[in-house]
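Just below is one structure, and these are the notes that go with it.
Just one protein chain is left out here, and the rest sit where they should.
By written order: A, B and C. Residues from 1 in each chain.
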Amino acid sequence: MIVVLKNEAKPEQIENLKTWLQSMNIGTHISVGVNHTIVGLVGDTSNVDMDLIGSLDIVEKVQRIQEPFKNANRKFHQSRLVVDINGTKIGGGEFQIIAGPCSVESREQICYVAESVKKSGAGFLRGGAFKPRTSPYAFQGLHGEGIELLLEAKKLTGLPIVSEIMNISHLPLFEKVDVVQVGARNMQNFDLLKELGKTDKVVLLKRGLANSIDELLMSAEYIMAGGNENVILCERGIRTFETRTRNTLDLSIIPVLKKLTHLPVVIDPSHALGYSYMVKSMALAATAAGADGLMIEVHNNPSKALCDGAQSLTPEAFDDVAKAVFQIRPFACKFE
Amino acid sequence: MIVVLKNEAKPEQIENLKTWLQSMNIGTHISVGVNHTIVGLVGDTSNVDMDLIGSLDIVEKVQRIQEPFKNANRKFHQSRLVVDINGTKIGGGEFQIIAGPCSVESREQICYVAESVKKSGAGFLRGGAFKPRTSPYAFQGLHGEGIELLLEAKKLTGLPIVSEIMNISHLPLFEKVDVVQVGARNMQNFDLLKELGKTDKVVLLKRGLANSIDELLMSAEYIMAGGNENVILCERGIRTFETRTRNTLDLSIIPVLKKLTHLPVVIDPSHALGYSYMVKSMALAATAAGADGLMIEVHNNPSKALCDGAQSLTPEAFDDVAKAVFQIRPFACKFE
Amino acid sequence: MIVVLKNEAKPEQIENLKTWLQSMNIGTHISVGVNHTIVGLVGDTSNVDMDLIGSLDIVEKVQRIQEPFKNANRKFHQSRLVVDINGTKIGGGEFQIIAGPCSVESREQICYVAESVKKSGAGFLRGGAFKPRTSPYAFQGLHGEGIELLLEAKKLTGLPIVSEIMNISHLPLFEKVDVVQVGARNMQNFDLLKELGKTDKVVLLKRGLANSIDELLMSAEYIMAGGNENVILCERGIRTFETRTRNTLDLSIIPVLKKLTHLPVVIDPSHALGYSYMVKSMALAATAAGADGLMIEVHNNPSKALCDGAQSLTPEAFDDVAKAVFQIRPFACKFE
Partner (left out) sequence: MIVVLKNEAKPEQIENLKTWLQSMNIGTHISVGVNHTIVGLVGDTSNVDMDLIGSLDIVEKVQRIQEPFKNANRKFHQSRLVVDINGTKIGGGEFQIIAGPCSVESREQICYVAESVKKSGAGFLRGGAFKPRTSPYAFQGLHGEGIELLLEAKKLTGLPIVSEIMNISHLPLFEKVDVVQVGARNMQNFDLLKELGKTDKVVLLKRGLANSIDELLMSAEYIMAGGNENVILCERGIRTFETRTRNTLDLSIIPVLKKLTHLPVVIDPSHALGYSYMVKSMALAATAAGADGLMIEVHNNPSKALCDGAQSLTPEAFDDVAKAVFQIRPFACKFE
């Protein structure tokens, strides 16, 4: 961290700043320039409050040089993370499609969809048992029963399963769930992240609608700081002024994350856009850009889906998308 | 809800739509126009998925006419809500300042600040014991001990206290806390909201950084649907492209909420802006616009605050702001 | 357009509304429902002010059903527009890369870059002679001399050229320029658009940083309403809260525009992102998503570029990107 002092900073004020930083175990390297005095902070500055230092009377500007995340930082991980669930791998060159309905609705539905998407080449089955809905009057999921049905579909097809957790007290229900998803609305539910950090569950962490890429990495850091290094990051759109799409899918997160972190990156075009007619185009774009995986909503009868039907594909439409994705994948952007 | 059908919709397709809506207990009123056929939905449409209907092949557009919130809706509440905590009232013409430090740090600190802000006219003491911080390495609050210290300050000054809850399992610690705050990052932590809906706690609900005013009201609805009608709404800035302020304080929420709901509206300029030099100007603006209250950060030594010091006022600066606020309050905008 | 009236609307008020609409040559079709009376507007509603109608005392809501753009509307154009410049085609299945430096700096520079990008397969040469710069103290372009140098490079390579116009009085200088670019900051400089509508120039219209897709189409409509139908649309990023990229590249504009209009769609990842390391990934994404073309900045010596060097590729890096783009193009998303 670099602190630029105002011209009028007095020696005793600079001395006070040094002393205060030392009380936080931060050393200082001071260089007096023509126009400004610059203080370089030496040591672990990841918990130094930039805004606070910037508010001091004698300070002109503050700039962080090191990223405030460590466990999620590419600099400290020579090889990219490959998540391996009984042989199904994602990350570090391994690509997967996660497919399935927004909500688990019935045994018939989830088993039918699971078999369909497996045939089309999906590597994971997704399905919501606990659904975060804007309205308290909307369908909230089948809860424990939904998890049971997912496990049946897993047994039937062999596909590892992904499902969203909304409350840490539900963790026992997720014992046999392969990947626990943290939704966009809970990306900064820090208590939930901390608890997941104490488990050995693979966590799929979705970016919040108004969260920066750095904040997404800091939330991954919450999980990883607890000892759980199995985190998959997922982009599902950010909120902007545009209304022709539900959210704006920020695909540039792919090269940015590939530079900053070793964690796998998955793109969810279904939730980001909200309309099924855009899914194929954006699934191909995400694949070409170098994503490690896709998350796509598939429903046997979108018009009757209990939630988010507008963005679901039929199994037939998904098959068409998956074919195109696997065809384009060999030509995708590669990262060191 | 109004559904506009495409010209090419066939009679049997329209019949199917009718039948499907009936299965959700929604009646229909169909009118055939020159260019379009319009279907009016009759009944409780608050849990009908607009996006799903919009995605049907025969549908051109969908529009919601009724707001999807009921308990929080002004239409069903003739008089505005006045929250009354042992005689300290807020809402419906009663105005209060909630003041105190971002985090409770020590007995000395919280008691000193409490006495100072009380002298300046604050009606509530705020202080964080559980702190949502972007970084897992930043100070996370004193937890139970922080609540204890707040209660001591309450005993000393008589000020009712406001503190943030991050995890429903901590609820027992909040037994004597007068107002339980739900922070911006948890505005759509629906499980937390539902549990608070089962209590009789006054809840101060902060708007999320990327949440619309309607979503704020839907989150209030989650609490109120459980039977707890004591909800105070709080604006603390939304995320935009502007970088001279931490967030953009959306003061137009005041007239909008005054039209849509009977719940009290509080403005937090300290968190929204991130710099103490702007607080006075925005506190006066919020008061003039007709807010029911302000939430302002005050710290005895902002340069040493363990978190968010940059935005805190000293007790002296707060006294100046409070004087100006009380002076301008009689000339504020009034709403029916 | 559909106007939903409030329950309390009186017959004489409805009659007044009808009369007023008739004075604008808009017919009405009124249907009285159980809860609401609905007025369907018949005729050309493209110049009816929705906000104004929405503000009338008796009106609950207003919804536009037809898009307010006509000339740019896919519904009225069976086949997609193919822009053909002496045999170099873009749109309707024809794909091109437009490449070149941000600013024309010297004969040597522009000729070297032109020959390089031609060798790599670019179909158009771009180069700025008039540069919109945030600061009045920054390099503003070589103006007329820049155009002359572009024409020399065109003569040398045969590549048609693209250059930005900032002021309609400069139009005579653009006589031999093949494609006239309207930059993001001038997307709603309506006087400039109108004048270009009176010419037969091909216009490449860039989306403004805060403009919706519909507004982009309305600006195309300004040009087309004047009789000039040769408009190419270009996405170059929208402004959001994210700071790891200069702007957020909204690739979902591709399927949206393909649905709404017959005009070609070009993506400019260089300006959108601001850093050259992301260009390859996003160029591949845009191609896969089904764009009709790419606009990519190439400079012989990015570190010495007079403007926007940070986002430029070297000719060697561009060659690598172009190869990958042409390789992936056959597998791109196709639209009816």
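A few remarks follow.
The working rule: a residue touches a chain if its C-beta (ideal position, glycine included) is under 8 Å from a C-beta of that chain, and two chains touch if they have at least 3 such contacts.
Just so you know, these numbers come straight off a predicted model, no measurement behind them.
Touching the missing chain, out of B:L81, B:I98, B:L149 or B:L251, is residue B:L251. Considering B:I30, B:M50, B:V82 or B:A289, the position touching the chain not shown turns out to be B:A289 (whole complex). The omitted chain makes contact with chain B at the following residues, 210, 212-214, 238, 240-245, 248-252, 254-256, 258-259, 272-273, 277-278, 280-282, 284-290, 324, 327-328, 331-333. With the whole complex as reference, residues 2, 4, 27, 29, 31, 33-36, 38, 40, 42, 60-61, 63, 65, 239-241, 243 of chain A touch the missing chain.
Contact residues of chain C toward the unshown chain are 20, 46-47, 49, 51-52, 54-56, 68, 132-139, 166-169, 185-186, 188-191, 194, 208-210, 215, 218, 221-222, 225, 238-239, 246, 274-276, 302-305, 307-311.
The working rule: only the chains that are shown with their structure count from here on.
Inter-chain spacing, taken between the CA centroids of chain B and chain C, is 39 Å.
A separation of 26 Å divides the Cα centre of chain A from that of chain B. The set of chain C residues touching two or more other chains comprises 240-241, 243.
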